[in-house]
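Can you keep this structure in mind? I'll have questions shortly.
Showing chain A:
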Amino acid sequence: MNIWNLLLSAIVTTLLGFIIGVTYMGIRRKIVALAQNRYGPPIYQNFLDILKFWSKESNIYHGVMHHLAPLWMIAMAITILLIVPTQYGSKFFENLSFNGDLILILYLMPFGQLGMALGVGQTGNPNSAIGVTRGLSLLVGSEIPFIMALIAVMIQYHTTSVTDLVRIQQEHHTWIMFSSPFAFLAALCVLPAMFHAGPYEVIIAPAELASGPMSEFGGKYLGTMMSAGSIFMFAKLTLFVDVFMGGSTNWLWLIVKTFTVYLFVIAVGIIMPRLRTEQAIRRLWGWPLVFAILAFIQVALF
Partner candidate 1 sequence: MKKAIAIILLAFIAVELFVVFYKIPFGADRMNVARFYLENSPKKLGVANAVTAIVVNFRGFDTLGEVTVLFLASTALGSILFRRREIHTRLSHLRTSVEASVIVRIAGRFLVPLIILLGAYVFIHGHLTPGGGFQGGVIIATGFLFLLLAYRKFTIEHRTITFVESLAGITFAGIGLIGIFLGKTFLENFLPAGKLNDLLSGGIIPLIYIAIGFKVAAELTGILDTVLSISIDVKQKEIESQTEKNE
Partner candidate 2 sequence: MVATNHILVTPIYFIALPLFFAFLLPLLGKIYKSFIRIVPGLMFAYLAWMAVVLLLYVYKTGNPVIVKIAGWAPPIGIDLVFDQFTGFIATVIAILGFLVWMYSYLFKKVEFDNALKYFLLLMLIYAGSIGVVITGDLFNQFVFLEITGISAYALTAFYRGRDGAEAAFKYLLIGSFASTFVLLGILLIYTQLGTLNMADIARNIDKMDPTIKVIAFILLFTGFGIEAEMFPLNGWAPDAYSQSPGPIGAVFASMTSKAGLYALIRLSFTIFDFSSANELLFIMGILTLVFAEGIALRQEKIKRMLAYSSIGQIGLIMIAFSFNTYLGVFAGIFLMLNHALVKSLLFFSASFLAYNSPHKYIKDIQGFARYMPVTALMFGIGVFAIIGFPPFSGFWSKFYLLSAMAEKNFVILIILVLSVSLIELVYYFRVLHKLYFAEPTGEYQPHTPRWNAMLAMVLLALIIIAIGVYPDLVTGFIGKAAHAIMDKTTYINSVFSI
Partner candidate 3 sequence: MNTLVVLLLILFGGGIIAYFAYNIHKIVGDIWLVLVGFAASIYYIGYLDVSQVLNIHLAGFVLTLALNSFSWIFGLLIAVLLPLVALYSIPYMKGQDRLGWFYMLFLFSVGGMYGILMAGDWLTLFIFWEIMTWSSYLIVIYRRSEDAPRVGLKYLIFSAIGAYSLLTAIVLIGANVHSLSISKFFEVLPMHSLGFKVLVGSLMLIGFGVKAAVMPLHVWAPDAYSTTPMNYTSMFSGALSKMGIYGIGLIVINLYYHSGISLAGEIVAWFGAITAVLATYYALIQKDAKRLMAWSSVAQLGYIVAGLGIGTKLSVFAGIYLAVLHGLFKANLFMAIGAVERQAGTTNFSELRALIRKMPWTFFSALISVIVLAGIPPLSGFVGKWMLYESMITSGHYVIVVFLFLASVAGFLYAFRFLFGVFLGQEEKEFEHVKEANPFMTVPMLLIALFLIVLGTFPGIMFKYIARSMADLGFYGVTYKMSVLTNDWGQSINMQYIAASLVIVFVLFLIVLTWVAYKNSRNVTTKDIHTSGEPPSEEDNYHFSENFYRPFQRAFAFVYKYAITPVYNEFARGIEDFFQYVRRLYTGNAQTYALYVLLFLAILFLIAKNIH
Partner candidate 4 sequence: MSNLQILQITFYGAAILLIAIGLYAVVTKRNLIKIVLGLSIMDSGVNLLFITVGYISHKTAPIFSPSVMAKYKTIHAAAQAMVDPVPQALVLTAIVIGFGVTAVALALVVRLYRHHNTTNIDEIRNLKW
């Protein structure tokens, strides 16, 4: 593969991911507002926000780790997006999808979070640190059912590669959510937690402005982080779609599928009240774990 080709596709994919992700965020704000009987901001509001953050002149500098934190986030987000196959069969959008697999993706995710946590830590804001500890605790809750679902899928299809999974689904014209329903259910249940949305939003605690990991970031840092967050969100959605819903062969189809999943996340978030961290962990280790175990049994028996 040509290196320039690769660079180009990477830039295109990143841009697309950025645009889609930010738009999704706007849509979410709108939907949430509507559900709460508010008018809500326009859908493009998040673009404006990011633009505003980037154009801010002054910058609060807390130290090296604080400076680097957004970079960890965005490096992680873009790399994951590049690894997750977005377009099945497309040579151009292949990116790095043959150079990584599910385990790598799973392990890349904390890369950004660790960077953010370190940056947060250096600011000295205790509330931010509390947010980080909540987030990490919740990670234990959400990761285990999710990884179990993924392992069930991996073992069932004898592959750890996402690309392979997409290929298998495309070739057999089936979606894993139908062939491995329990794995799908388990993953679906923990999905809101992975987006820090729904009942699992105690980490960022959007209602309490002062706390949450990102409260000490402003200006260009926050802008970078928001961009990274939106790209990361899209990457995660794509991953979910790739694994369970057959991936896609064109961007439109991908947007439909990812948006459906995202809609589900938004809906759950609107319906469910926020949980405390330990409640969240217990809930995540409730039904999702049962589903995951059922998925294992399914793999073991069939």
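Heads up, the rule we're going with is that a residue touches a chain if its C-beta (ideal position, glycine included) is under 8 Å from a C-beta of that chain, and two chains touch if they have at least 3 such contacts; residues count from 1.
How these were chosen: all candidates are chains of the complex that A comes from, given by their letters.
Keep in mind it's a predicted model, so treat the numbers as computed, not measured.
S.K.: With reference to the defined contact criterion, which of 1, 2, 3 or 4 touches chain A in this complex?
M.R.: That would be candidate 3, which touches chain A.
S.K.: Spell out the residues on chain A that touch candidate 3 in their complex, using ranges where they run on.
M.R.: Touch residues, chain A against candidate 3: 10, 54, 57-65, 67-68, 70-72, 74-76, 78-79, 82-83, 96, 99-101, 103-104, 107-108, 110-111, 113-114, 117-118, 121-127, 129-130, 132-134, 136-137, 139-141, 143-144, 147-148, 151-152, 154-155, 158-161, 164, 209-211, 215-216, 219-221, 224, 276-278, 281-282, 296, 299.
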